[in-house]
Each structure stands twice: as C-alpha cells, then as structure tokens.
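The complex appears here without one of its protein chains, the remainder shown in place.
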Amino acid sequence: MEIAKVKEALEAVVIEAENGLDVTVEHVYASDLMSDVLAFGKPNSILLTGLATRQAVISAHMAEFKGVVFIRGKRPKDGSERFAREHHIILLSTHLDMYDACLRIEAVERGGLAVGDKAAAKTVSDELLLCRELVIRGNDFAGAGMVSTEVKSILKKIGLDPKLVRRVAISTYEGEMNVVMHAKRAKVNLSVTPRLIEVVIADEGKGIPDINLAMQEGFTTATEEMRAMGFGSGMGLPNINRNSDELMIDSEVGKGTTLVMRFNI
Amino acid sequence: MTTKDLIDKLGLRALSTFDDRDVNGVFVSDMMSDVMAGAKSGNLWLTVQTHKSIVPAANLVDVAAIIITSGKQVPQETIDIASKYNIAVLASNLPTFELVGKLYALESFKK
Partner (left out) sequence: MSECLHQWAMTNVQFGFVVFEKCFHCNSLGTYFSAEDTPILGDKYREGDCYWSRVENAQTFRFDLQCRQCGREEKFGDLMGLLHCTGCLADCEVEAMQKKCEQDRTWILVAFGFIYKDKRQPLPPAKVDILTDYFNQRRDTSRSLIKIVSFDLIKDLSVCRGDFIHDVGMLSLEPPEERKHLF
C-alpha cells in the first residue's frame, strides 16, 4: 500500500515528505509504546501513534519503518522533522483518532477507500510539489483574510491558472472566516501535487451540530455583531462546496471542525 | 453488543470478574492522557498497557471493558483490582491493528 493512499484515506497533512509519498509499506503498526515498536515492528511498516515526540520517529527508524502518522491532530515539535528528513522517514498527521485511522487504512487494504464517493476516485501517487502550514487566530476580525491572501499569493507564484487560484482563494477565505467567527484557532495546511491542490483547515472550536443544515444557503449562526461587520451571510460552506472539486467536513461539537478542500489542476 | 457478546465473537479471554455492559464504541490508545481526554463512557478500550493504574483510568472515564492486545501478560494485581471494580479486563493475542479489523467486521462497530 502506498503512503500516498494512507495520507488520502486519513485526510492527513504532511509534516515531512522530502522524497514524496510514493513509498510502499507492507504493514501497519498501531501503538504508543515505543519499546513494542522496537521489539515487534516489522521493516517496511507505517506507525500510527499518539506519541508525538522524537522518540516515536527514532523508534520507527530503528525498526526500519517507512513512515509515522500522528493521530488526533498531534504533531511533534522537538527536531523530529529534521531527524525524519535525514533518515528518510515520512511524517504525517491526521485529525482522526486511532480507531478511525485503523479502520480507514483497513479499508484501503481491502481495496476501497472508506472516505465517501467523491474521494474514492483519486489515485494520488503524485509528487508533493509544495506544502505549507499556516495558522488562523479565532476572533481576529482585523486580521481575517490574511491566510487566504497568503495562499492565493503562493499559488500565483507557482504559475497556476488564475481561475483555479481564485476558486482556491475564495474557498480558503470562506473557511478562514468560519474559523474567525466560530473557533479558537485553526491550522491550515496547503499541499500541491501535479494533479491536485488540497487545503485542510483544522480548527479547535464550537463544531457544527448539523452539517446538512450548515450547508444550506442562508443558514448562519453568526451573531448580530458579526453580521454588522459584514460577515456571516450564510453562504460560507455552500460557497466552498461550489468552488471546490471535493469537500469533506468532519466535526465534533465542543471540539472543532476539519474541512478538507480539494481542487483538480 | 455487550461485553459477553464480544468475548464470544472475538474469542477473547476474560481475566477479571465484571458487570456485563453494552459497548457503544471503541477507543484505542496506550496513553492515559489520551484516554482521559478522549474516551467516552461505554467505550471498549484497546491497549497494551497492563499496569494496575489502567483500572482507575478506565473507571474514571467509565469504559465498558478493557482489551489488552498483543498477547501481553497481565499482572495479577491489575486483574484483582479490576475485579474489585467489576471492570472487564479481556485479553487478545492479536496486535491492536488486527484486532481493530476484527471489531470492524462485527456489525455494531461499522461506521
């Protein structure tokens, strides 16, 4: 199974993948206990773990694993990226928890992505051309729009079709506004391959109680104050849906929402 | 699906005495911190940790049962304290990833 497929199935973001995601693994090991990884892990495996520290990456390396996926949105901070780069280990992060991550990979192994119709069609074994991570601060109305502007400028620089760049920028802007209005903060991950642009906005916030309702044009939970500032017309999610080629929404009330938006090149 | 159903369907070994309960979901982690933050009441908890402190952790978040995977030996201390709290400590020889696969195959846990 290719790590690119794993990334796809887990809606993961790339932390480190210097040589791309076109790497094949034979086994999956799910554990937070590194002594087990060393004792029982097989070469050419991928590790799923909640232990977001350099030890996880070192253990994976010593056990001759090809990659590590950190679950529950965790990311290591302590020089793990450098170690991974030096030793050619792919690092990914998924918002899914361990159980869901295992299920999704299982589905890939069985020969079908468990992620819903739209995503199933893709065979992403493409080279990762670009990967950027940005941060949106919730409730920062003054700074709202800075991240989508940055995304637009990055995509323009690499010479993509202006109409496509506009669609990505609008979608990202709408996603950014939702974060500013309804969340504490969000991590934005932009990835570009020769065939696809992917923007993931993972926030810590209120969450969406009823996604179907939220997708209806005109439905808004914006406050009077926000509407006075010109936000919250209720067109956010519908606009994203209209402008993107694929949209996946995962949300938990009281925890947050993750939007995965994809655009075909 | 109850704990006893799971034991039958998955061929688990029941190590402690316990109250049979409905299981409503699965939480997989070897980190107490993740369990405390994320596990829900009535969940099945899969882990390779066997230290007796998994029992008060399980109790605190009110999981329905703990499955120790990967054929780990469970200390008698852990079993005794689990029995005292009537929490099911079950054992499987399968590694965590494979056991998740089997759980998925049981109707109740399909998403």
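The chains carry the letters A and B, assigned in the order they are written, with residues numbered from 1 in each.
The rule is short, and it goes like this: contacts are C-beta pairs under 8 Å (C-beta built on N, C-alpha and C of every residue); 3 or more make two chains touch, one makes a residue touch a chain.
This one's a predicted model, so the numbers in the text were calculated from it and none came from an experiment.
Checked against the hidden chain, the listed residues A:38, A:130, A:213 or A:229 yield one contact partner: A:38.
What subunit B contributes to its contact with the hidden chain is residues 19, 31-33, 36-37, 40-42, 49, 51-53, 55-57, 59-62, 85. Taking the whole complex into account, subunit A touches the unshown chain at residues 32-35, 38-39, 51-55, 58-59, 62, 74, 76-78, 254.
Keep in mind that, in the parts below, only the chains that are shown with their structure count from here on.
Rounded to a whole number, the gap between the C-alpha centres of subunit A and subunit B is 30 angstrom.
On the side of subunit A, the complex with subunit B involves touching residues 28-33, 36, 40, 48, 50-51, 72, 97-100, 102-103, 105-106, 114. Note for the complex: subunit B touches subunit A at residues 25-31, 34, 38, 46, 48-49, 70, 95-97, 100-101, 104, 111.
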